[in-house]
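Each remark here refers to the structure printed beneath this line.
In this view, the complex is presented without one of its protein chains, the others remaining in place.
On to chain A.
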Amino acid sequence: MFGRLRLTTTMAIRSVSVVFFLLIIGGRWIVFADGSSGGAGRNGYSGGAWSSAVAPSNVGLAVAVTVMAGLAVAFTVAYSRRGSIGSPWSLRRRKHALQPSQWNAFFNDQGRLSDGGVKFLKKVRSGGVDPSIRPEVWPFLLGVYDLNSTEEERDSIRQQKQKEYENLRRQCREIHKRNENGCDSKQTAQSSNTEDSQVLDSHDIAEVNSSKRSIQVEEESEKLNSKSILQDGDCEENSTNSEETETSPLLEKEEEAESHDTVSSDSTNSEETETSPLQAKDEAECVNSEETETLPLVAKEEAESQDKVNQEKDTLTPSPNPKSQAEEEFNTTWQRIIRLDAVRANDEWVPYSPSQAAVSDKKARGIATEVGLNDYEHLEPCRIFHAARLVGILEAYAVYDPEIGYCQGMSDLLSPLIAVIEDDALAFWCFVGFMSKARHNFRLDEVGIRRQLSMVSKIIKYKDIRLYRHLENLEAEDCFFVYRMVVVLFRRELTFEQTLCLWEVMWADQAAIRTGIAKATWGRIRLRAPPTEDLLLYAIAASVLQRRKTIIEEYSGMDEIMKECNSMAGRLDVWKLLDDAHDLVVNLHDKI
């Protein structure tokens, strides 16, 4: 009953042609209806309250006044309800998720999205993706597949990406092996033998060509000179099977990004590559996505504004010998923390991925052994399996993007991806696509995170100067209190399903920008809010703004605001949040 009332008041305020007015008189609902149009409001109201409500007749001027007052009341009700749990608001605005039938209908005979993905992105922006087709859809959203690709092209990309991923995994194993052998000589000669053989086993299990075994053995004999390990590794690989080893290890991934086409830039020039692994050829193209069909990931870089790139370059000069440093870090820190985080990833994903949840104990342990994950005694098979996949992919990423390597929080971002996408290689490349923007959150120099926090601050400032002044008074205008939301993109504040919805909408925005769709006039006219790279930040600002009253009236310290933000978990309505975020985008996009 109460819920219905809320729905109706909300409707009354927001719809252009107001259908109902509600009055609360002596605790009794009185409804004024102009008799036209139905819609969600009426549907939601068809029931007890509607039929029992009494509209007084013969009222006259007094009623008109009362109606105005009632409107004010209704407005207040609606306003104070904003941000409350389960707001029906979102139900009205949320369009349905992209359905399998719609998705299939987007493709033409060649398996190409018929309109370059415009309808597809529009749909996802407004309602997310139906869970059943997520594994197919996400590679498009995340730039693994170009929106203009044909099925044939995607097949070949998939094969190529598979190889590249396997290559990265192989490099991980090599690093492990070098590391363990190094430990052997330093410490207990015998005791780590078991682990050593474990790694060898994993080679057998893995899908790596047996021919590569010999390379590894050769490499081992060379590993004494630790400084040049990686370099040596590269050379060898390149010389032995130059065809398929596009991925050269740590810090040289620009080759891999370009791999088969163009430029084999001189491999030792690491300065360029430090800024971003995908950046190497961003200057090549600006708007057109056609050229980048085969390598959609690279196109992402156009999204980065030039000044940002410059800024990053400026701040990134230190790190004299990043290559050996990266391997050192891989060994001393990343490996350990990756495993630590992997085994404590929670199991929220389980209901959404029945096949992975039902994995056999044997298979789970087999994969754990493959990636050298040992510390999982207390876990059930599906979580061992999940943890092992996390380890494999995160390590591969650390090799792929050694400037970032591994930073806590990244497992939060990967976990939902592997829950949805069962193929490791595809999940990895989706993660790479996701990280092309998110990686800035994890940079050592914290430039990325600071930029985002200041952007949230700016949004709040432009939208609500009173709240902003209050934050200033509390010395909280730097918005550090939303730090966690920025770093793991709301993963800790939203449920699994909510997170995926938010991310999908956000990815659709980024894809629209990446492919140039956003720049077309089409975008402005047809999309309510223009796509933005920073939808997340608008959503974060919206979540703070939803609590403005409490913050202004009750909080007198930054710690209290932080507590409020950290305890938003489970109290957010993602579609309401997105609606508010889109409103902010509409109003502030040009200013910011």
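Observations on the model:
Please note the rule applied: a contact is a pair of C-beta atoms (placed from the backbone, for glycine too) under 8 Å apart; a residue touches a chain by one contact, two chains touch by 3 or more; residues count from 1.
Assume contacts and distances are computed from a predicted model.
When the listed names "Replication factor C subunit 5", "Ras-related protein RABA1f", "TBC1 domain family member 10A" or "SKP1-like protein" are checked against UniProt, the chain not shown comes out as "Ras-related protein RABA1f". When the whole complex is considered, the residue among A:152, A:361, A:422 or A:446 that touches the unshown chain is A:446.
One of A:151, A:361, A:422 or A:559 touches the chain omitted from the figure, and that residue is A:559.
Within the set A:451, A:492 or A:589, the residue that contacts the chain not displayed is A:492. For the chain left out of this panel, the touching residue among A:345, A:568 or A:584 is A:345. Hidden from this view is one chain, which touches chain A at 333, 336-337, 340-341, 343-346, 378, 407-409, 411-412, 442, 444, 446, 449, 480, 483-484, 487-488, 492, 553-554, 556, 559, 562-563, 566.
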